[in-house]
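Have a look at the structure below, then the notes.
A single protein chain has been omitted from the complex, and every remaining protein chain is retained in its original position.
So that you can tell them apart, the chains are marked A, B, C, D and E in the order they are listed, and the count of residues begins at 1 in each.
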Amino acid sequence: MPKKVAAFGEVMMRLQVPGYELLTQADTLKYSFSGTGVNIVSALARFGHNGYLVTTLPANPLGDAAVAYLRKLGVAQDFIRRDGKYVGLYFLENGFGARPSRVTYTNRLESSFNTAPAGAYDWEAIAEGLDAVHFCGITLAMNDTVRGHMVELARAVKRKGGLVVFDCNYRPTLWGEDGYAKAKPHYIEMLRLADLAMMNEKDAIHILGMETSRTVRRDQLEELIPAVADTYGIAAIAGTHRAILGDGTHALQGFLYENRQFAFSGTLTFAVYDRIGAGDAYASGILHGALTGMPSGRTVEFAAAAAMLAHTVQGDTPMSSEAEIVRAMTETAGDIER
Amino acid sequence: MPKKVAAFGEVMMRLQVPGYELLTQADTLKYSFSGTGVNIVSALARFGHNGYLVTTLPANPLGDAAVAYLRKLGVAQDFIRRDGKYVGLYFLENGFGARPSRVTYTNRLESSFNTAPAGAYDWEAIAEGLDAVHFCGITLAMNDTVRGHMVELARAVKRKGGLVVFDCNYRPTLWGEDGYAKAKPHYIEMLRLADLAMMNEKDAIHILGMETSRTVRRDQLEELIPAVADTYGIAAIAGTHRAILGDGTHALQGFLYENRQFAFSGTLTFAVYDRIGAGDAYASGILHGALTGMPSGRTVEFAAAAAMLAHTVQGDTPMSSEAEIVRAMTETAGDIER
Amino acid sequence: MPKKVAAFGEVMMRLQVPGYELLTQADTLKYSFSGTGVNIVSALARFGHNGYLVTTLPANPLGDAAVAYLRKLGVAQDFIRRDGKYVGLYFLENGFGARPSRVTYTNRLESSFNTAPAGAYDWEAIAEGLDAVHFCGITLAMNDTVRGHMVELARAVKRKGGLVVFDCNYRPTLWGEDGYAKAKPHYIEMLRLADLAMMNEKDAIHILGMETSRTVRRDQLEELIPAVADTYGIAAIAGTHRAILGDGTHALQGFLYENRQFAFSGTLTFAVYDRIGAGDAYASGILHGALTGMPSGRTVEFAAAAAMLAHTVQGDTPMSSEAEIVRAMTETAGDIER
Amino acid sequence: MPKKVAAFGEVMMRLQVPGYELLTQADTLKYSFSGTGVNIVSALARFGHNGYLVTTLPANPLGDAAVAYLRKLGVAQDFIRRDGKYVGLYFLENGFGARPSRVTYTNRLESSFNTAPAGAYDWEAIAEGLDAVHFCGITLAMNDTVRGHMVELARAVKRKGGLVVFDCNYRPTLWGEDGYAKAKPHYIEMLRLADLAMMNEKDAIHILGMETSRTVRRDQLEELIPAVADTYGIAAIAGTHRAILGDGTHALQGFLYENRQFAFSGTLTFAVYDRIGAGDAYASGILHGALTGMPSGRTVEFAAAAAMLAHTVQGDTPMSSEAEIVRAMTETAGDIER
Amino acid sequence: MPKKVAAFGEVMMRLQVPGYELLTQADTLKYSFSGTGVNIVSALARFGHNGYLVTTLPANPLGDAAVAYLRKLGVAQDFIRRDGKYVGLYFLENGFGARPSRVTYTNRLESSFNTAPAGAYDWEAIAEGLDAVHFCGITLAMNDTVRGHMVELARAVKRKGGLVVFDCNYRPTLWGEDGYAKAKPHYIEMLRLADLAMMNEKDAIHILGMETSRTVRRDQLEELIPAVADTYGIAAIAGTHRAILGDGTHALQGFLYENRQFAFSGTLTFAVYDRIGAGDAYASGILHGALTGMPSGRTVEFAAAAAMLAHTVQGDTPMSSEAEIVRAMTETAGDIER
Partner (left out) sequence: MPKKVAAFGEVMMRLQVPGYELLTQADTLKYSFSGTGVNIVSALARFGHNGYLVTTLPANPLGDAAVAYLRKLGVAQDFIRRDGKYVGLYFLENGFGARPSRVTYTNRLESSFNTAPAGAYDWEAIAEGLDAVHFCGITLAMNDTVRGHMVELARAVKRKGGLVVFDCNYRPTLWGEDGYAKAKPHYIEMLRLADLAMMNEKDAIHILGMETSRTVRRDQLEELIPAVADTYGIAAIAGTHRAILGDGTHALQGFLYENRQFAFSGTLTFAVYDRIGAGDAYASGILHGALTGMPSGRTVEFAAAAAMLAHTVQGDTPMSSEAEIVRAMTETAGDIER
């Protein structure tokens, strides 16, 4: 039976230089709309759930375009407010080989989402009947009002028995100098509310200030993640380890810690077409497993395969169906499908 | 001999939906960089002068792209500061026939230009040797710091004997409610500093609150413009009357009032490809006439032809050479040039 | 209060050669999805109603693309079946001036919609709570099973008190030789079920075989339309007269006959960007008037303005909001909106 | 029965800036291959004849692309030599309204065609069985070797009983200073060989130095064209009068003088999409009439309609079938064909 | 001396989403026309032979575009019938890495080719003077009338002494359930007519139901292919073994069994740009070897190199010249050619 899942987060316009030109060289941009919340709930809609986005967009042609785009992705619009004046934007120049991709943001702090005042949303109505709600560390970095929204919605969902999911998603440039110190209390507040957290040992060390004498990442993970779960009372924690190999392919391994046990996916190695949003595909796979009662081992394999496929698709937003992910879990890359 | 002309103003990124789709329908944008100041000094550079832009752009890939674009247009970069974080943007959806074009702005108040603090520019160095400097009413609408920059630069140029040009360019959406009342003292301050003003009788009535019993536009113009010149001590005032005809073509007539005399161009009727920036082409034609000592009658014909051609060119920025404008003044539209 | 409106009809893929090249010259196509039903219910959704499409699309990547496109347009998907194998397609080469546009169809008779068997749809569930349902003469031309669907749905809606709308939309190529004779009984069956019909005097003469001694179109209309209303028991009949003028602009006048009275819109003259689907914009305007209780005169002006704007927009599907249509009813074409 | 027709001429690469940008603004070009000969024989192939091009193209990727393009147009390749090093190129910037189109050539004198030496072609083999051969004044402007080719081929065809067609097509920039004087002897040589000439009274006056006291174009035409036919022994002469109207549409009237009688087409008025090559469409219509024995009146109407349609098609090369031209002769511009 | 070769087969329109977007994401398609027969005879035309396609296309704009495209490829049109109503189409979404390409067909059974009735083609005229004719297992899957065409043409060519080539090309989705059983008698019929067959051991096992106790592919091949040749009286059999390697490159080895001897190419390893049609490039290489009397060893190397290059070219149709293939046989990939 399909579940009802919401995400709270900003919708941003992605303006991408096609091909491998720089902004200085080109004169054309492809645009789309995305955001962690968009990626999560549209992926869950693709898996058959009802995905709602809780956000605010302006009532102007940019807001109209964003809303139409979200509709196309299958995102339900019941909780999309139309207010404020601006949509956050970012520009993407694709890297190639030794040259990294570049992301340039415009001022997102003035966006409709980030200026929605306290009291703007009706938390009780949104939380009613929700099976799960998703939050993200990017949103947490915005401002106090937005952080207030997050806490209120998390509490409302918790009260009504829904699952609270929090993806740490720490972005250094958003927190500025002394970022970890600034971020820590807010992360702790969200982790205490979370039933399922997306993070790995680096978040534990850097944001939460935990210490370990181990030097191998896997050892650090196995020591720190259970400690995080205990400290903050989190039922399940999931995340990935990624490595970029010499030939440009990526290697990715997922983990899921629940019921005091780790499950690990195989290490997937694959070519990358569009890196952005792949972490959200992983999170949506974990959440789908949780919502449908998959065993941990299958959940983590499903999530890793979902993440792998998200690297092969244009745009931030995962586009794979459950059937495509299941097939990618079992088959090797083959010839044309016809 | 080429003159040295500067304009003070913001550089904006123009993001245009190609063809006639709406933002909701398309997924591609063409981008360029423009602004009244850009349009004026690049047009003057095309006429053989040295055109400087006095502005601030961020030291990031968007700023780099803007600067490269300005270089391509022939704008000298000696007075372009690199500071702050953002570039102002606007989105353009082309209208067709009965459906008007739509412009949607993002938050330009946070742009590098609009956040450059008092003291950021070295006015003495900029004013040194300038033959003329150009300001625009759009810039005047930004904030007090920017208005402070305008007055300081205008005074510095005046002190050193350069010509101060002010284009009223009143944009209702920038001044908000009670806009005319808010704008009036700032306009008066700039008009008192101006040697050459770009405006027409509507500006006199609405911004300056002048009154007339005449009902025909031409009569109002002939009554009010000399009064403005007298009141504020402005040596020359120029502007246009535009009408949009039933078949979608535009009719444009320019005027130039100097030495207590009006000169009028013929009324040009023409098809329109890209409306934005055509007013700046007119202003640059007037300024070119002033800088090179053309008689009033020729200046106004030259400026009107420059404006007409600017409607036939892609983008905000005039692209016609002096030779092309002179030919358009004398010839009727012909067959292919080969 | 928003109404619940459904349309029964096929979704076709439109494959358009960009610009003015022929299929023989180009190598690129723009695609979108449309159909009379799509156009009607998406326009009504844009006016604030809940628009449902009753159709069948295949469960393959083309069907997925169609469904996502419909979602983007705001069409509710509750009654979209996924079954069968094919999507109907048509190719469009834009005409220019003396050269007419060309439409080339592929075999739509094998499409999912046209092969959905009797019993495929749950008419009772669909009709429940509907305020209106829309049918079109194009659909009527398909085959007996499809005609059976139409009659069953129309009867179910009628039983439950909803409004039945039928747009004659006669397409000669779909009925083949002796088309009018073949079509007549089916049209009569639908007209007897209709509360609101879209047609003009030509349909009365050619399809229904009615005769008139008048020679002026307006006179024929005023004689025959009331007769049609009486004969088939239709509460309201609406339609347009269109003329293509020498300079390529179109002139359009709408009429609405209800309560034994004609209302006529003014004759609108306008430049045309994309002709296809403009008739559906007119029909959706009439239906919006009916659903919201507008007086006849306003309804017909609203519908005519909606049709005019639909000619200025890319694609088959009307894209104008109610506010934009109302503004077009009152204003003359103006300068840029900013 | 299809006829066998050849044209002797250069194939050029056309590099067109898409839309209305200038070379300075854009970064993309559309390319195609054309030339008077290409246009003529491909049009005749479209009318059902066998069209041969006699030309030389280099054996490199540009030559391969040109040859493939000609094949696509239906041009037979039996007489296309592959030799030399270069393809002539021209750049096209589309004008808009008051701004004329601009054509910029590269150095065509070094092209494979213009450097093919005397003796390069086998004239007897080419002339064998030809019903007609076409030459053009553009080719005549190239160099003495090319002019030698023209005369030899014209003589060979004449000897074998084929029709010699010469289109005056005078291009001032190709002949340079004192162009008319330089050109005159070469034109006279070709006109003496011609059975059918394409020209009008301006060619008679400027190239041939004929004089007239009439001042009205039509009168000059009716005086001078019979004189040309007599002087040079030309059986038939055809041409057009074109006017560019105030609203940008063109008005075109064709004439055909044969058997000492003038036939005139109606004056066609139409919107123009791509002007280049329309004269060749007219010439191919005249030639088609001559080859199939149409009466003069029908020939000239057919040719004028062919020219009109050629203005509505992308590229230099006429794309209309005989059926489309015949329909354009009889119908007014209508709605969509479907 | 060039040979005269025909292929019997359908021309399909390929509609490809550019780049790596899905149909659901994009709005643009690139189109071309292809088919096994098209690929074979155009490749042979590129090698200097005269290549004829025996097919049927509709007399509408899609058929015109297909025919022009075939002309561009150098395919002779003497045996292309214009009849029926539809062109078969397929949509292609490019895969990337772990995500496979997807092909979606429209209803090809209604195409002009697949509805051409018995007696539509003049087999005697077509077979006259042919050196070889090519058939493909895809065509064999269509319907009984098409299979009847194949057998009649094969017999006619055999009677007149031409070579009959049959490429097994088994496509599971075309034969449906119990496909191998349904297909077997038709394959046997064609193999009995064939002088040269394209297949490998998998076809022998699955279609022909042959058995082997070997487990290594190469061993199976060496056992079964000679048995097939003996059983059905086939003079030569050729095919490939392909492996997709971990880094996404493909490894390909060709074989040719004739005169009771196997020749094998080296195993080529290469990056793949466009996989579709590469098998046809191999077949055309084998056929070119047969037509020009190459020794087996050189033929199989030539064919393998042709197949490798076909993977590097946009579209289904091989584009390499004989010289380019020969160079690829001898050189390693190098730097820019200039």
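Worth a mention:
Basically, a residue touches a chain if its C-beta (ideal position, glycine included) is under 8 Å from a C-beta of that chain, and two chains touch if they have at least 3 such contacts.
Please read all numbers here as calculations on a predicted model, not as lab measurements.
Considering the whole complex, the residue from D:L15, D:I188 or D:A227 that touches the absent chain is D:L15. When the full complex is taken into account, the listed residue touching the unshown chain is A:V103, out of A:A59, A:V103 or A:V151.
Among B:F8, B:Y31, B:Y52 or B:Y69, the one in contact with the hidden chain is B:Y69.
The missing chain lies against chain D, touching residues 15, 22-24, 27-32, 60-62, 64-65, 68, 85-87, 89, 91, 93, 102, 104, 106-107, 110. Touch with the hidden chain on the side of chain B covers residues 68-69, 71-74. On the side of chain E, touch with the chain left out of the figure occurs at residues 72, 247, 249, 270-273, 308-309, 311-315, 319-320, 324, 328, 332-338.
Please note the rule applied: only the chains that are shown with their structure count from here on.
For this pair, chain D with chain E, the centres built from the Cα atoms lie 42 Å apart. Averaged C-alpha coordinates give centres for chain C and chain D that are 46 Å from one another.
Contact of a single residue of chain B with at least two other chains is seen at positions 22, 24, 27, 102, 247.
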